[in-house]
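As you look at this complex, bear in mind that one protein chain is not there, while each of the others sits in place.
In this document, chain identifiers A and B correspond to the written order of the chains, with residue numbering beginning at 1 in each.
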Amino acid sequence: MGKQNRREFIRKSAVAGGMVISSPVWFPDALGFNPGQAVAPGLAKNGWIRVGCPAHNCGGRCLLKVLVDDGIITRIETDDRPGDTPADPQLRACIRGRSYRRRQYHPDRLKTPLVRTGKRGEGKFREATWDEALGIMAAEMLRIRSKYGNESMFVPYGTGSYSHLNGRWPAARLMNFIGGALDYYNSYSWACISKATPTVYGTGITGNQRQDWLNSKYILMWGWNPAEMRDGTNSDYFIKKARENGARVVCIDPRMTFSAVSLADEWISIRPGTDTAMMSAMAYVMVMEKLYDIDFVRTHCLGFDSTQMPKGLENEESYVDYLLGKFDGQPKSPKWAAPITGVPSETITRIAREYATTKPAMLYQGYGMQRRAYGEQPVRGGCVLAAITGNVGIHGGWASGIAHQPGGEPFWSIFPTGTNNVQARIPTFLWTEAIIRGTTLTAKEGLTGVEKLNSNIKFIWSVASNILMNQHGNINRSGRILENESLVEFIVVQDQFMTSSAKYADLVLPVCTHFETWGLEDGWKYGEEVILMPQVVQPAFQSKSDYRICADLAAKLGVYDAFTEGLDEKGWTHKLWDQYRETRFHNLPPFEKFLESNQGVYSVPVFNPKISFQEFRNDPIGHPLQTPSGKIEIFSETLFQMGNPNEIPAVPKYIQEWESPFGPEASSYPLQAIGPHYMARVHSTHDNVDWLKEAFPQRVFINPIDANSRDLTDGDRVLVFNERGKISLPCRVTPRIMPGVVAVPQGAWSMPGPDGIDTNGNINALSSERWTPLAFGNAQHTIMVEIKKART
Amino acid sequence: MSTFGFFCDTSACSGCKTCQVACKDKNNLEPGIRFRRVYEVAGANWNKTEEGAWEHDIVAYNLSIGCNHCEDPACVKACPTKAMHAESDGMILVDSKICIGCRYCEWACPYGSPQYNEQKGIMQKCDFCRDYILEGKQPACVASCPMRALEFGQIGQLIEKHGDNRTIYPMPDPITKPALFIRKHPGARFARKLNASIINREEVRNEK
Partner (left out) sequence: MKSSEWPLVIFTLAMQLSVGIMLIYDLFILFPLYRSRVALPMKYHWILLIALLAAIIGVIFSFLHLGNPANAPRSLSNIGTSWLSREISGVLIYSSLLLVTTILHFVMPSAGRSLKWLIDITAVAGIILIFIMSRIYMIPARPTWNTFFTPLGFYMAAIVMGASLLLLFQINQGSWASQKSLAVLTISIPVIQLALLPVYMSWLSQSGIASGQGLTILLQNHMIAFYLRLILYLLAIAFGFWAFFSIRSDTTQNRLLFTPALLAWAAILAAQIIDRLLFYAQNISPDGF
């Protein structure tokens, strides 16, 4: 349909039927989106264009083909490169990428800058011009900087964009040109696993290249759900291939995930937060039945039993001591673990035997189980199981841990942010602490770079982030903190939609989508590829790219030339492309040539997958690990010296969570609630997309046993609550979740009503701001709740 | 009559519904209209053991269905206007210019394939991406599947490759001779015994 026809159709159907067009998204021009203009120079105006998916932080990186007609995207398809071999598979998009038109042309896209008129959080704004908005912002930045210093300024964690020159990186760069800002380290994603993995292996590069999965004979998907949370495009497909090659796959998860349904031969339901108990019991079986790799443990590991303890600590508790209960009198037998984990002892024993005796075997840990209280323990436990079964450094094996690939993890973003003159860094998760008591934080709360902060956080520039009021633990608390204008004095949110965080901003800046500007991406954790993201359509309304906003602000702050280096978005994309050519992909075609080819993705086929720790395995003395001992540290002296054995033990231990079905809190809140990453969203991104809501509506998933005892039937609207908050949403009664556990997919936009009850089902109204002891990580999956039928 | 068919590998279908949305994108479908639907089948008994652990004998699998372009299509027989008709190549199509929107084909189809467009007052349905097939391309849904669990092809070839199984619990007996070939999820054997059922009704049907 041409432009004219589309418009006419709209008018006719609107007039003729006298009706409101319920979903006008296919007629973006009628909604006022800028159509009809040629796209950025250098690209065909119409026709199919290959471009990276605006992946946000989805865990995949896929190729899209978009059909542009008259300046409007009218169709989205995916990678259709011929071949599709395991060495170089097609990067087929998921449901979110395929739905993207409904986000791109959503009627609620932010159209102009907005200045707050009501109270913080009330959501009342007036429109402003860019000039006015950036003027206000620059003035506030300068005012706050001179009053409180650069340490008071903060660009929080925000994963909305990994298209390299979009998202928070240009903002971070700009801050660095005006003296820097308080920085953070670690992530919401894998705080514990990235901290704990090196305590065992001295590195986070513990994985094998994914093609190697096809060599495995036994795969334990431990809390890992690649069929729903994308963990690298094609990871689920590679498991399918591994099974075709004869691997047996077992999934251990409180939910029978889509991975358990479609990728696994067996699903073991485990009570959340008890994985280390099951791991310990498995190790116990291996010790008792001598199934572990005795030679490998002797030559490559440290602290397994009392014979290989570090010097001076010979009398401390070794791993075997812990397993046999030499110190605490409690053998960690399957019988011990069964009531804790909810896994029958025979099952634990059987899985221990299977994993120890099927060679080679992989134990792949998901990240959900480390986003919990004491999330460091299952990470270390998994690594230790991989080590004592000798699955480290071999084809088809897997060392566990965070498992970045040998050859280097992806660059995520190579946009140069410059050097930060502020040395202070806080753990990602502790930003609310830095607001309310920043100057009192110390190394005990994970502060690094300085002894003390000079100021609490006074200025927040939240770019590509919904952390403020949606993704952090205990958002009702966050709301109370942000509401208080004497704490943070100025908040800017830069986004594409009026998110729950944007409602708390003093200034909201409208950003264009990835289709409306230039960028590039590389693989998410896996995938040897670079994907080019040329601009295919004009920015909607008055929105601008993150880069352009920062550049314009840089002009107001007097650092335009330094910030831009004279380059526009395309210029920077070209520059970054060349950087890839120099550093990582030496055969990458020249930028303009590649652009012209309309190929979209450059990928390097992997025929001989690399293996982590191969050299160490062959020669542990000549190629020691980067751990203090050079060995795999089952017992970590570093952790031992921290002197907090109850929360940071030197060997991996099961520690009862601070909110648990075994604690006193269970009498009021007997159900464990977990917040899995959902098909319908990337965190909170896409929550307003109708096709995705239709396919995967926001529900609380509950076992029939728990539903029956609460008189709930499928589809009933229920109240899920604890001391921190209340949410109401319909329930899905399903046998695919174990009794005692409910799941509320994380990321729904927080939409509290006047009574404070969130009616959209954001689990962070229930989660807590408490952090894990070692990694200062978020424990947002550790929640106890109760559920009852909602009134209405 | 029918020459083309679909294949769905229920042992590998992850239920991701990418196929559903790929189809919606191609056909510009309102929410509520799904030419392709993904059914989630599940059933289980949960029992607490003496140890205080949980035992279950769960089965669960997913099944993606568009229109099966049946060889003996109930929808075509039912349609009073012949709007629902078989093309010479066996594809079952709706001619929207003829359709009166009586919804009778919707009742007659055992697979919930015809989708009523309330705004337009007519029936719509998977057209096998006829334009794509005639161009030699794959249907949008098939080309989209991240698990490579969907296939399309000549009926004869599909049967040769995957056998002639056209049903899985709880699909009805294939009396319409659906051109849908299915690899059974191993769990399907126990589904009847466990009284399994489609547990995502709200996602596949519009029950008002």
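Criterion: contacts are C-beta pairs under 8 Å (C-beta built on N, C-alpha and C of every residue); 3 or more make two chains touch, one makes a residue touch a chain.
In this text, all values refer to a predicted model and were calculated from it rather than measured experimentally.
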Among shown chains, those touching the left-out chain: B
Contacting the left-out chain in the complete assembly, out of B:E118, B:D131 or B:D164: B:E118
Residue among B:A78, B:I133 or B:I159 touching the omitted chain: B:A78
Of B:A44, B:C99 or B:C126, the one touching the omitted chain in the full complex: B:C99
Subunit B residues touching the omitted chain (full complex): 39, 65, 74, 76-83, 97-104, 107-112, 116-118, 120-123, 170-172, 175, 197-198, 201, 204-205, 208
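Everything below uses one rule, namely that only the chains that are shown with their structure count from here on.
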Subunit B residues touching subunit A - in the complex, by the definition given at the top: 11-18, 20-22, 24-26, 28, 30-32, 34, 38, 42-44, 46, 48-49, 51-56, 58, 60-62, 119, 140, 143-148, 199-200, 202-203
Complex contact set, residues of subunit A against subunit B: 13, 17, 19, 22-23, 26, 75-78, 80, 84, 92-95, 98-99, 101, 227-228, 233-234, 236-237, 240, 256, 258-263, 267, 269, 335, 338-339, 341-345, 347, 679, 690-697, 703-705, 714-715, 732-736, 738-739
